[in-house]
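Omission of a single protein chain aside, the complex is shown with its protein chains in their original locations.
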Amino acid sequence: MKEVFVRLDRCLGCKSCENACAVEHSSGKSLIAALSEKPASLRRVYVEMVEGQKMPMICRHCKDASCVAVCRTGAMWQDPTSGVVDRHADKCVGCWMCAMVCPNGVIGQQKDARLAVKCDRCSGREVPACVEACPTHALIFSEEEEFSELLRKDAAARITRIYRARA
Amino acid sequence: MTQAKVAVICPYCGVGCGFYIKVEEGRATGIEYMPDHPTSRGSLCPKGNAALEALNHPGRLQHPLMRSGDGFLPISWEKALALAAEGLGGALRDYGPENVGFLASSKCTNEENYLFQKLARSLGSPNVDNCARLCHASTVVGLGRAIGACATTNPLDDLANSRCIFVIGSNFSENHSPVARYVIEAKEEGAIIIVADPRRTPTAWLADIFLQIRPGTDVALLNGMMHVIVEEGLVNHSFLKERTQGFAALAESLKEYTAKRAAEITCVPEGDIIRAARAYARSPASAIVYSMGVTQHVSGTDNVQALANLLLICGHIGRPGTGIFPLRGQNNVQGACDMGTLTEFYPGYRRPEDRRTTEVFGRAWGVDRLPNHCGLTSLEMMDSAREGRLRAMYIMGEDPINSDPHSEKTRLALDALDFLVVQDIFPTDTAQMADVVLPASAWAEKEGTFTSTERRVQWTNRAVFPPGQAREDLWIISEIAGRLGLGWKQCTAEQVLAEIKSLVPTYRAITREMLAREGFIWIHSIEGYYPSRRKGSPILHEEGFPTPDGLAIISPVHFRPPAEETSPEHPLILTTGRVGSHYNAGSMTMRSPSLLEIEPKLYVELHPADASARGIVDGETVVVQTARGEARAAARVSLRVAPGVVFLPFHFSGCNDLTLDVRDPLAKIPELKVAACQVRRG
Amino acid sequence: MSVYVDMERCIACHACLVACKQRHAGVSNISLQIVEERAAAPQLCRQCERPACMAVCPSQALVQEDAVIAFHIEKCTGCELCLLACPFGVVWSDKLVHKCDLCSGDPACVATCPTQALLGTFQEAVVRIRSRAAKTLQRGLR
Partner (left out) sequence: MAKDVRDRSIDPASREMLDVCQRAGLETAWDRYEKQQPQCGFGELGLCCRNCNMGPCRIDPFGEGAIKGVCGATADIIVARNFLRSIAAGAAAHSDHARDVAHTFRAVARGEAPSYGIKDQAKLERLMKEYGVDTEIALADAVMAEFGMQDGPLQFTRRAPARRLALWKKLGIEPRGIDREIVECMHRTHMGVDNDYVSLILQGLRTSLADGWGGSMIATELQDVLFGTPAPTFSEANLGVLELNQVNVIVHGHEPLLSEMIVAAAADPQLLELAKKQGAAGINVAGICCTGNEVLMRHGVPAAGNFLQQELAVATGAVDAMVVDVQCIMPALGALAGCFHTKFISTSPKARFPGAVHIEFKEQTARETASAIVQTAVLNYKNRNPAKVHIPNEKSKAMVGFSVEAIVGALGGNLDPLIGAIKSGAVRGIGAVVGCNNPKIVHDYGHINMVKELIKKDVLVLTTGCNAQACAKAGLLLPEAADLAGEGLKGVCKALGIPPVLHMGSCVDISRILVAAAALANALGVDISDLPAAGAAPEWMSEKAVSIGAYVVGSGVFTVLGTVPPVLGSSAVAGLLTGGAKDVVGACFAVEPDPFKAALLMIDHIDRQRKKLGL
């Protein structure tokens, strides 16, 4: 099934994904409307910076996700077919156990509502908003196989370039 | 209500954390953290958090005591001091200073230790020692021989700059907790953490490579690693050429230690030994952290030498993120050694055999004949006493019965003395055997300096006054000296520090401002002696080693099996160590309710396999028995230990009834870490 | 607010426990579990947004006061229903309920933790974890 993959060398840190994500998870679903919403709509993807390397951090929807395992109220659950890890707002008691065990630190906090917020891979959307919004296609929504295919192509291209340069 | 906040240095381990004591109406009512402290940055381990429980304990010694029959009588200071002087004086007169022993304490301040050894030596006795003998004597000898300085080479927080940290025989997570922060910071920056330990301790949790080594086989492991490094050409040739001597011999000696053979001896998978060796040698900056798991062996000095060899062939020293960190046990082991409460050293590590030494100190102390040779080490004093030669002892702040191996022998020794004076803050098992007991002051009841394991000399302030009639140790020592005809005047810690500065080069540059601010790391004062690239850099050996020719000495060492091998009647290997919530002989922590609650009594860790083989279930009382004796302990069936190995925490009396008193030939440190034992249901 | 735990940093040193005891008359509101000799997890009140303990308390002894679930001793009847309700077992009782009160704003456990495994704010915790993950990724790239 399809996943959101990241081509780290492509990220320019423009944070379009962050904005698109926040907009998608607003009730108005539009930037303008989202700006005036209270509580403010939150992003679920975070563009980090490490030693000059820009990288979007987004929920990996792990198999046997630890956030699901640790949730004592059953609010955090994983869809057996799609593998998407999502949170039932009504069951979440805001204990933040999930945030503490998530190895990627991509579970956020809705301050005023004190609800865990995380990527739901844009339920009801063909392609997640962040992927659609990425101007450099650093974010890719595809099957694992397609993605590695893509990486192989990139690598092949690089190698031929170098080879030509030598020759 | 009068309220004050007094800055003190933690009385426990060698990390030297600082905190504030809240004082109300002259009582210590609570602690406050010290976020500005350069090493601990506000953090404290459980012991530090509970420090006041011991300080305010009702059981503190409050009056001088004199033995009468089996019990003790409270007496006046006048009488107590007179008795002490008479007892010691008598022995000095009748049997000569060679037969009087002085045991100093690495829990006491630099000033107290300095004065104490000055007393002993002024009286002509070379027999002055402290419990560093039991933890890091092998470091003092081994590192001293290899790289010329027996001290941590880099500041603790520099560990965070390391890219590979090799931890061997140290469980700092429990015993030097603040150190863990810097290791974790390094790990999070991508450093590889290697932990070699017989037990899967919380320190091992941090490991990328965990080597569960069979107790007492450290040399085999290290030689195995070095074999890989040499074979794969990972040695730092330029460093070897410019900074060291003796590599050829080492390379030769390593031939027999293939990773395969090392694996057989140590029970560590061959692959792991190779991975560890590569990780350590290849990283741009690797550090070694070790502790008593390395030193407390008959081969203690060899272990340390092997570690030195490892870091020297890779050149991982003298730069940020590299170096070797012997984590010291007591809050002032480093200081006590600096101050010369080791029989083989005068203050500042000056050898007694050297004529200039006795001249310098003779002049400074106004004594014409100072001992010019090594005397007895702490354990040798006990032997000598047992053999009826040593006749009197003055023990300051130590509890050898519980800290020395084979308690029974220690008891006999102290029994055999004509006269024993013990100066302590609690009625310890050792104090129970004294003729005169002098109630002393605890750390927060006096001022002075402690030197932490990173060579940081720090001033600690007086927060409260000693309980009852207890007095400050400086006062007591001077009084006794006076009564023994040395005619000393009473002096403050400040004055003693001034004298230390005049005689110990490494302490010369200390100023009150430094001490007030973030303490003083004792390299600063000695550019030239330890050449330092960056002025005031706290890192040792940046350019040369303080050896005669400035070169470090690599010398081959060979694996020797532990003194006691397992046998049919004693099939298990017994190893000992500490737990996070207790401290050494426990004279303080055993009096802290909140710590006792965590670890109330002696337990023995054993592997489920060994347990089930003996029908032992978790929690039941069992008997641990060695050739020397037996102890009752609660069984703790746990995966921490490997099959065939059992572990006893040595804080609780009983543990050292079992341990073995065989010593390292050079450092005279006893093999507390390996013995053969049997465990059976009680 | 609550105290957040960075599991990767906990070394089971028990400092938090003892610090908590010092602040709360010798009783610790933190329990420390060591799991399979491989990791440890300090357990303390999560200050849940919709606390079960509070929901079941018949005498309003447990009430939400801004960020803290506060305990009012005078109202407690010692029925111990809260013990049964708390999903984390971090509310307990010896006739009187004990639970983390965040040391009225500056938790001793956070201040004393030698490895900073305990953190006072959600942001600190999650940002550290995230950047740790990011660093790992970045090293992978090199």
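Note that the chains take the letters A, B and C in the order they are written out, and that residue 1 is the start of every chain.
As a working rule, a contact is a pair of C-beta atoms (placed from the backbone, for glycine too) under 8 Å apart; a residue touches a chain by one contact, two chains touch by 3 or more.
Quick caveat, the model's predicted, so the values are computed rather than measured.
**Q** In the complete assembly, which of A:Glu3, A:Glu24, A:Glu48 or A:Asp120 touches the absent chain?
**A** Missing-chain contact among the listed residues: A:Glu48.
**Q** Sort through B:Tyr182, B:Phe247, B:Tyr280 or B:Trp459 and give me the one touching the missing partner chain.
**A** B:Tyr182
**Q** For the chain not shown, which residue from B:Glu32, B:Asp157, B:Asp208 or B:Glu630 touches it across the whole complex?
**A** That would be B:Asp157, which touches the missing chain.
**Q** Against the chain that's been left off, what residues of subunit A make contact? List them.
**A** 10-15, 47-49, 54, 135-137
Definition applied: only the chains that are shown with their structure count from here on.
**Q** Just how far, in Å, is the C-alpha centre of subunit C from the one of subunit A?
**A** Taking the average C-alpha coordinate of subunit A and of subunit C, the gap between them is 29 Å.
**Q** Can you compute the centre-to-centre distance for subunit A and subunit B, using the mean CA position of each chain? Integer Å is fine.
**A** Centres of subunit A and subunit B (C-alpha means) sit 52 Å apart.
**Q** Take the average of all CA coordinates in subunit B, do the same for subunit C, and state the distance between these two points in whole angstrom.
**A** Inter-chain centre distance comes to 35 Å.
**Q** Residues of subunit B that contact two or more other chains, please.
**A** Within subunit B, no residue contacts more than one other chain.
**Q** Within their complex, state which residues of subunit A touch subunit C.
**A** 8-9, 46, 48-51, 53, 55, 57, 72-73, 92-97, 99-109, 113-115
**Q** Of all residues in subunit B, which touch subunit C in the complex?
**A** Against subunit C, the touching part of subunit B is residues 30-31, 33, 35, 40, 42-50, 52, 173-174, 177-178, 180-181, 184, 188-190, 200, 202-203, 205-206, 580-581, 593-595, 598, 638-640.
**Q** For the complex, which residues does subunit C have touching subunit B?
**A** 8-9, 11-15, 17-19, 21-22, 26, 28, 34, 36-40, 111-116, 132, 135-136, 139
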